[in-house]
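Heads up, one of the protein chains got dropped from this complex, but the rest are sitting where they should.
For reference, chains read A and B in written order, and residue numbers begin at 1 within each chain.
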Amino acid sequence: MNQLELIGKVATEFLRRQLQNSKSEEGIARFLLDRLTADQVTNICKEISRDMLLFSTMAIKVPRKLVEGVGLPSEMVTDEKTTYWRNASCDKPAILLANTNDDQGQSLRDITRVGAGDLKSQPDIWVQVASSDLPLTDEQKRHWQQALKGLQEANECSLEEFSEFTVKVRETIAENGIPVVRAIGWALPALRIPRDSYYFDAIPENALGHSSRWKKLFTDAYNKRACYLYKQHPNRQIIENSEIQASYEKVKSQIDPSVQPIMELFIESNVSWSIAADNLSELEWEMDKVNLLFFELKPMKVNLAEKTLQLYDDEFPDTLTDVENLYLDNLNELFKKKKRRKLQRKIKIFTISTVITLTQTKC
Amino acid sequence: MWVDEAIWGHRLYNEQTPWLCFMEFLNVLQAELDEGRAFLEDIPNNLAYVPKSRLHLRNILFNNPQLPVIARTYSNDDKEAWSKWQEAIIKGQSGIDNADFAYLEKRFPKFEHFVSVVQFLRETTIEGENNKRWSSQFIFPYGPNCLYEDLNVKENKSPTNDRRFFGRTGEMLYLMLVRSGRGPQLLVNFQESVLNKKNKFNRLVASLEPKDSMNSSTARLGVYLPYLELPEYQELAGDWLSLLESNIPKYDVIPHLVNIMGLHMIIYSLNRAKDVLEDDTKLTFVLEIVSPKKTIVRELSSDSFTEHNNMSRRAVEAYIRNVEQTEEWEKVTDLSEATSLLALKYEWPQENGIDSANSPEDLINKFISAAINRHKQHVDKFHGTWGKEIGLASRRGARRLRYAPQDMLLKSLVLCVVPKRMEFQDFLDKLYEKYGFIIGDKQALELTEAGRADLEAFSDNARRLEQRLASMGLLRRLSDACAYVENPFGIQEEV
Partner (left out) sequence: MQIRMNANGKLVIEVKLSASVATVDLPLQLVRYEFLSRVAEGALPGSFSRECYEDILGFKSKLLKRLEERRTIDEEESENDSDLSFRIIRLNPDGLIDDRIVEVNFDE
């Protein structure tokens, strides 16, 4: 199942439930696929037509313009405007419409809208559909649901991205039989977050049913890890290629040769999303040591003294007095000294902790 | 070195805000008008103009801290007030040889009138109260006597043009308008407003200068705009004429001229980068109309901003790498030939040189490094700084800078683009066509079809724009499906 097919199935189930709930009401139940793409609408229509029962109760009339050349049966396609079908009679108790770009402003009282947001807001349907034929317990399904809820609260993603993510979770469970929590971490690249199968292990077992926990981890992943795929620090400062290159050189020896080409391609690529970033996102954050690449990188603290000297050199040569030059030189030295001291402290800590680890292992 | 200049001209300067660019432009225009050469260019890039220094005026307005104290102390004795004030200003002034301010007493029958006038004019300072040096403060351009160039005025030294805030972006603006071919039309409009010396406020400002004041400014030369013809020049001139010829009161139109000009300069700078990168796709900006909560559109507008912010740097690198593709480079056999070639084409390396390179390839890498370092000083920041200044980019409601237009810019766009009234969807189309703005779902098709965003995210974005415009009195909703953007100063009759 691909992400469009999943959307089709989810929408179908959504409509099925809506019909169930409105069984007692009078008149024709009208639904509108609101501002969905042609592909999405097509998949939904095809899926409904596969469900005999639903198809028998629901007529479909989507604008020809929207689904031109896709091969939907002609009874599903209409040349009339959406406003016509708002009131027109119909031989089935329910009717499904869709709008195109042009007629979105129409007043839609008495029509139930089914838009991207409406579909995304039903994580239970997504899990129900995506987990069909998967060996999952009810509890695991619930965890998955809460994860999806937490994701939505952390960040808005498009319908297709959301669907893609769910598809990937399903795929890896189906193919590799791994637990839901690990599968969710595995599928992160679909959200443009680096893969980390063990990421959600941080949620204690008894808290997996709380969407707030998932939300927190998703938020952190977006804010503190996804940015690196775009070659930016968490504060959005650009990371220069030379910086990553230097960092890479330091840790290269610890990186498996098979993934080195992927990293190298990424390092050379441009800032912002690229295929290289895509490929990098599919490496495991910890296991493939992607984190090492970014570990040492810190956004640059501006050396004001150096920058001031540079400015005067470039723009106003020979205008600084001796006193001013001396002041700036001293400031520059102080900055460099502070930087050196910080590095020395880091090395010290690293050395000490290494010694402790070694002594501990000895014992 | 000559890299940024070859691509963008000499020069785009981030510390010169759009308003100061406009002021520099007016100085150029007035100076050339005085010589009978307004908007004329015989030989490309040969501009040499003499702006005014007006040091009496500026000392009175901006280097005059004693005025309020003297006014209070001698409020009942005009003669004493004038005498004490003249003593103080002669002592405290800078930049004028043999300073004499006696002419003022005859012009202002009462000292308190003089004080009121000074106070009034100070309140029209461009960009309001700011921390710049007094010789970089400018008043509103009521007329030619309000125009003067940015100077560095130090005690006991001659004033110099240190290009601190008039960094030549205004001179480039002037050349762009000259080359648009619509100079004469623009001139007619300007002569009715900012270049009209008979305007009452202009005459008031003129009254603060002595009749025969010395101009200490000399000819300014050296501006360089590489391209003789560009569609951007036409677009800019066209937009200015739309604004000038609409019904907006003459002085009220100026902030809008500044905003629209800023937008065109940003587009110019990005398009030149795209040219070097050989990217001929249409330049587009994803705009988020600020929403209370985080949406996909915010992400995308952030990405759009970041991508543009880095474009110029990539262009610099690509420009230098292009050298390696040339025939001349292929013929180079050793390091010294490489060095000569680069020095000839790019004025780099300089005599005092850099750490020695190992090979021609290494030299190129060092060159790129040096060029990017230089680029980061100013031109690299142009897009971000000007984007914020004109209200195109902001951090409102979020940590990241992104394209989130502010009300002032939206108003300028309506006044510029809408003849009198225009259907809202047509307005969105027009903004896309003219400036590459992606706001509604129709313009966002590429993004939605790639699955990056849902259509409804963008139609919600457009809805928010409708609401913003309505709250500014610029949009009228006639029914569910019908909304019209209205320009209260539009002149076109309804179709």
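Quick notes on this structure:
The working rule: a residue touches a chain if its C-beta (ideal position, glycine included) is under 8 Å from a C-beta of that chain, and two chains touch if they have at least 3 such contacts.
Just so we're clear, the structure is a prediction, and the values are computed from it rather than from any experiment.
Looking at the complete complex, one finds that the omitted chain is in touch with B.
When the whole complex is considered, the residue among B:75, B:218, B:247 or B:373 that touches the unshown chain is B:247. The chain not shown here is touched by just one of B:26, B:70, B:206 or B:379, and that residue is B:206.
For chain B, the residues touching the absent chain in the complete assembly are 106-110, 113, 116-117, 120, 198-200, 203-204, 206-207, 247-250, 252, 470-474, 488-489.
Going forward, only the chains that are shown with their structure count from here on.
On chain B, the positions that touch chain A within their shared complex are 162-163, 294-296, 299, 303, 306-307, 310, 314, 374, 377, 399-401, 441-442, 448-449, 451-457, 459, 480-482. Chain A meets chain B in the complex at residues 3, 34-37, 101, 103-107, 115-117, 155-161, 164, 230, 232, 235-236, 238, 270-273, 310-311, 314-316.
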